[in-house]
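Shown here: the complex without one of its protein chains, the others still in place.
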Amino acid sequence: MNASPAGLVAMAALLVLLPAAGLPPYYLHLSASAFLLATLASAWSLLAWGGQISFGQAAFFGVGAYAAALAAMHGVASWAALALGATAGAAAGALVSAAALRLSGAPLALATLAFAEIARGIAINWERLTGGGAGIIGIPALPGPTSQPRTVTYYLALFLLAATLSIFGWMARSRLGLALAAVREDAERASLLGVNPAAWKLCAFALSGAVTGAAGGLYAYMVRVVAPDLVFSSWYSLAPLIMATLGGPRTALGPAAAAVGLYLASELVLQPLVPALHQVGYALALIAAILFLPGGLGGLAGRRRNAAP
Amino acid sequence: MPLLEGRSLCMDYGRVRALGGVDVEIEEGQVIGLLGPNGSGKTTLLNVLGGRIIPTAGEVRFDGALVTGKPPWVFGRLGIGRTFQIPRPFAGMTALDSALVGVTFSRRRKLSRAADRRREAERLLAIVGLADKAGARASELSLGELKRLELAVALSTRPRILLLDELASGLSPQARAEVLGFYARLRDRGVAIVAVEHSVGTLARVSDRLILLSGGVIAAEGPPSTVLASPRVAQTYLGDGDE
Partner (left out) sequence: MASGFALTLGVTRALNLAHGEMIVAGGYLGYWLWAGSGLGPLWLMPVAAAALLPLGWGVHALLRRLPEPRELTSLTAGFGVALLLQDAMRALWGGDYRLIADSALTASLRLGPVTLNRGRLAAASAAVAVVALLWVGLTRTRWGRAARATALDEEAAALLGINTDLAGRTTLLLSAALAGASGVLFATLHYVHPAAGGPLVTVSIVLALWAGIGRMRSLLAAGVALGLVETLGVAWSGPGWRETLVAAVLLLTLLARGGSLARGMTAGGRAG
């Protein structure tokens, strides 16, 4: 999806001015959540650019959330806590990548899924650290005008999204992007040309983990509670998948837009109509996207090589 | 000291022995032609020399240093380039980006600015006559163009030695003549070459030395005139010789 610069600027201006226009806090919170989801989708696209399909983004989200939450509870300043969340996410990303180096395609996806599950399990069981199944409650709010906490989180979420989209744009044009694209298309040939696939793949995972972790940290401040089933929910692994499938491969803008659109549509339209089934919309969208969108996931994951002897 | 050498190279695939003890030396700037019927081990030898596969036994040395078993990117960064018999382009990338990969990551050029690297990649495409196809993707290129892209990508690492797998095969006579021109120009620039070609005549014309492989071992070796006059060639080589 290629958006014209003018259109982007207009959109950005609109988004920045929205709170000033007097949007009620509930909708600010909703928008912030939409931005977070869009950030997750973009972070996922970072990995998909390199041909790595992740089913376990929730691991990074949760790790970031817990890291920030724990820091906040120990009195760390909010900006530092958020940075910590990003760092924790990056570390988790590097760990996953290092472990799953030899994997690609479906096994990699399953491995990331397993990682997310393990992370969740650790959060539930390591009670001393994480507070067990109940999690951590009472996370302090972000500094700022206490009368408008939702506004603060709105802007932060918007900022994070903008930053993530910029990172993606930078990546696509950088050496990292070139290396990842080459590895995606033909890892063997890329390595014969001097590319060390493992190193670049790890970079991608760390970057994606960092962004997702930051989003998790912000989430902790937004809802003031972290719990295993909350932040390690497979929803945070599935959502970016759906958005990226819908929004198109090789870009971050498409998935981000899909995320915002779908989330808001689901919350504002479906939820009031059919409260029990509103998540069904996502599932249907995913299936429809796989079936009808050309390129789909096959295009995302790169080509399969016929062994040329 | 030879630029690239293989000693006692053996390659087994299960019970199939693709290479059974091959010694080969390539000096700087030399052109070696590799002959042999299908299945004689030519491509396997290229794969081993290029670091694509690790031999079951034997050594590969580059500039005297042992490189057997090192990861493929070490070979690339040392300056060993390779084309593939069936072109394998980076399907989703433009021709320019494909050429850019080697330029960027082989570390054989000190180009720290992206614009310089880009210019270098454009230059490579121009050398193989693909300057106007810089923005095209693999699906938009003809076979001849893909083969040229293969060469450009192989050159992108600024190789000191090129392993060319059937660069001239499958092409029209006119395109084939162009390829012969490439061989000459590469040679002029001092790039060593190990070439596999289906056409014995082509090989004889471009090579300093010919090596005849049969059943994974060397059956004959020497200057083209000597090797071609040898009865071994008639014996073992079942391919067509269009001379």
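To keep things simple, chains are lettered A and B as they appear, and every chain counts its residues starting from 1.
Everything that follows uses one rule, which is that contacts are C-beta pairs under 8 Å (C-beta built on N, C-alpha and C of every residue); 3 or more make two chains touch, one makes a residue touch a chain.
The shown structure was predicted, so the numbers you read here are calculated from the model rather than taken from an experiment.
The shown chains contacted by the absent chain are A, with contact judged over the whole complex. When the omitted chain is restored, the residue from A:F35, A:W49, A:Y66 or A:F115 that touches it is A:F115.
In the complete complex, the hidden chain is touched by one of A:A99, A:A134, A:A199 or A:L268, namely A:A99.
Although one chain is not shown, part of chain A still touches it, namely residues 53, 55, 99-100, 102-111, 114-115, 117-118, 120-122, 124-125, 234, 238, 241-242, 245, 276-277, 279-280, 282-284, 286-287, 290-291, 296-298, 301, 304-305.
As a convention for this text, only the chains that are shown with their structure count from here on.
Here the spacing of chain A and chain B, counted between their Cα centres, is 43 Å. Those residues of chain A that touch chain B in the shared complex are 175, 178-179, 181-182, 184-186, 188-196, 299, 302-303, 305, 308-309. On the chain B side of its complex with chain A, the touching residues are 43-44, 47, 50-52, 71-73, 75-77, 82, 84-86, 88, 90-93, 97, 100-102, 104-107, 153, 156-157.
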